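A short worksheet on the structure shown next.
One protein chain is absent from this view; the other protein chains keep their places.
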Amino acid sequence: MTTTRLEAFSDGVLAIAITLLVIEIRPPELHPGETLAQALWAQWPSYVAYLVSFLTIGVIWLNHHRVFTQVVRVDGPLLLLNLNLLLWTGLIPFPTAVVAEHLGDGGEAARTAAALYCGVLLVMGLAFGALFAWVTHTDRLLGRMPPPGVVGAARRRFMLGLIVYAAALALSWVSAPLALGLCGLMALYYAFDQASVPAAMDPVGRS
Amino acid sequence: MTTTRLEAFSDGVLAIAITLLVIEIRPPELHPGETLAQALWAQWPSYVAYLVSFLTIGVIWLNHHRVFTQVVRVDGPLLLLNLNLLLWTGLIPFPTAVVAEHLGDGGEAARTAAALYCGVLLVMGLAFGALFAWVTHTDRLLGRMPPPGVVGAARRRFMLGLIVYAAALALSWVSAPLALGLCGLMALYYAFDQASVPAAMDPVGRS
Amino acid sequence: MTTTRLEAFSDGVLAIAITLLVIEIRPPELHPGETLAQALWAQWPSYVAYLVSFLTIGVIWLNHHRVFTQVVRVDGPLLLLNLNLLLWTGLIPFPTAVVAEHLGDGGEAARTAAALYCGVLLVMGLAFGALFAWVTHTDRLLGRMPPPGVVGAARRRFMLGLIVYAAALALSWVSAPLALGLCGLMALYYAFDQASVPAAMDPVGRS
Partner (left out) sequence: MTTTRLEAFSDGVLAIAITLLVIEIRPPELHPGETLAQALWAQWPSYVAYLVSFLTIGVIWLNHHRVFTQVVRVDGPLLLLNLNLLLWTGLIPFPTAVVAEHLGDGGEAARTAAALYCGVLLVMGLAFGALFAWVTHTDRLLGRMPPPGVVGAARRRFMLGLIVYAAALALSWVSAPLALGLCGLMALYYAFDQASVPAAMDPVGRS
């Protein structure tokens, strides 16, 4: 099993998951006396959920590549850990649809929807963290071991994500929109962080 | 991050978005006394919307490749600008579905649907223009700077798209079908233009 | 534009279209007093439609590759002719869904559904024929011109498809299941033909 194969399959799943998000945004049903413009505005949780989930999966993709740029050998546990990550990432359109439908309801439904959403992201984060820990705990799968400082910084970024998703999960019992907003901020932070981190982890000649 | 990786992911998202369009065309519900043939004809806005959106995403794909043929280095902002373009392109099936459902209603619903559609295309055009401006404002991401005339012509084509989509957005308050038709003409123009532009921007040996 | 790029995008669209077919097979609604087994059997048109469409798109993919194995240069018209082929192939899940829903109704609905299905396949066949004619009328896009006998045989196979799809379209006014069956036979014939044709058209070293 080459990393090329693994990455191509993972890319496929991530590209499909990110694009499937849109089919959870349905054309609104018009209630009597309602204009289409009003009905479209009333669907704002769908748009927020699409945006946050798109950013989140986009960042998972960026991060997945950053990690696999280092990997030159694939072993059995890595295959399973990667399938596990794809399992939870591929599930994201479901909590996204639940949030889209129930965030506007307020009350128990909104809080439960937000908790489901944050919970799935938290488990996804744990799955990604497990994969990263397996890849980096020795250099047997890597072309060369990146400097300890680089690995340590990446670990701190993973840990930060877990803490923020856990905080968002707790926050969802207080305010569903705030919890979702926190997940969105996390994705934005990762996106800008990914885009600015120097390519120091990339082996020479493969960046 | 190589351009290969970025292009493969973008290709995946674009191929999925263009193919997902079809699931917005539903088999019609038959009203009592209606033949299937009549019900299928009554769905004409679905077919028009499929056609215009298919052409539009097809042209985005052609254009995306034309731009990335030049690019030999990917930096952080380009990653984010590309994700932003995919975000809006991946959204296109939603306004397509809204137009398919409401263009035949006439009145406010048709106009709002057309405005939503043209608005999403306009923002997509802005996102593509921002990506193109970032790529071409110096030669740091390019193998070699294309002749200024070529870049200038490409910029004028982007600007034309923005003006036409803005005009279509304004037109949607007058006539929804005309606004949609204008978006379709724009896609047709780009398609034939893409197909006839000489490969002058392509670096030697990569065309 | 390299053929690699064009083929990757086309492969993506074809792989998605063939896989999307399954979402048109819905779990049946149970009527009172009906067992699930009965409801599943009653959905037989869905299974037939899935099978015929899967085979058809599978054959389009096989054939697309056979043609593009020859092509070494892509020009503008080829890009548009290929997008046109993908437009009609990507549409196939829609008539498949209409056939799945209405073939069991009998009468006008079944005939119209079959006519729509055969009509879309006929237009797809015309689109593929136009692409093939463009590719083979001179050798400017080809690495080397295949022997005239090979091109002639391929043209006869395209022509046969058009005649059979036109016959199926006519037949759909007589019997919808027969028309659909004829499309299925056509796909089977192509599948076995593709699988048995010697690789004579493949340039040396690329087969």
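Just so it is clear, A, B and C label the chains in written order, and each chain counts residues from 1 on its own.
Throughout what follows, a residue touches a chain if its C-beta (ideal position, glycine included) is under 8 Å from a C-beta of that chain, and two chains touch if they have at least 3 such contacts.
Because the structure is predicted, anything quoted here is derived from the model rather than measured.
Of the chains on view, those touched by the hidden chain across the whole complex are A, C.
In the complete complex, the residue from C:Val72, C:Ala130, C:Leu160 or C:Ala191 that touches the missing chain is C:Ala191. For chain C, the residues touching the absent chain in the complete assembly are 8, 11-12, 14-16, 18-23, 25-27, 30, 35-37, 40, 50-51, 54-55, 58, 61-62, 65-66, 69, 191-192, 194-197, 199, 206-207. Interface with the hidden chain, as seen from chain A, comprises residues 1-2, 5, 8-9, 12-13, 16-17, 20, 23, 75-77, 79-80, 83, 86-87, 90-94, 97-98, 100-102, 108-109, 112-113, 116.
The rule we apply is simple: only the chains that are shown with their structure count from here on.
If chain B is disregarded, contacts among the remaining chains split them into A | C. On superposing C-alpha atoms, the copy chain A sits rotated by 180° relative to chain C, to the nearest 5.
The pairing of chain B with chain C is characterised as different-residue: of all residue numbers used at this interface, under half are used by both copies. Note: centroid distance chain B to chain C, computed from Cα atoms, is 26 Å.
Centroids built from CA atoms put chain C at 37 Å from chain A.
Touching of two or more other chains is recorded for residues 8, 12, 16, 20, 23 of chain B.
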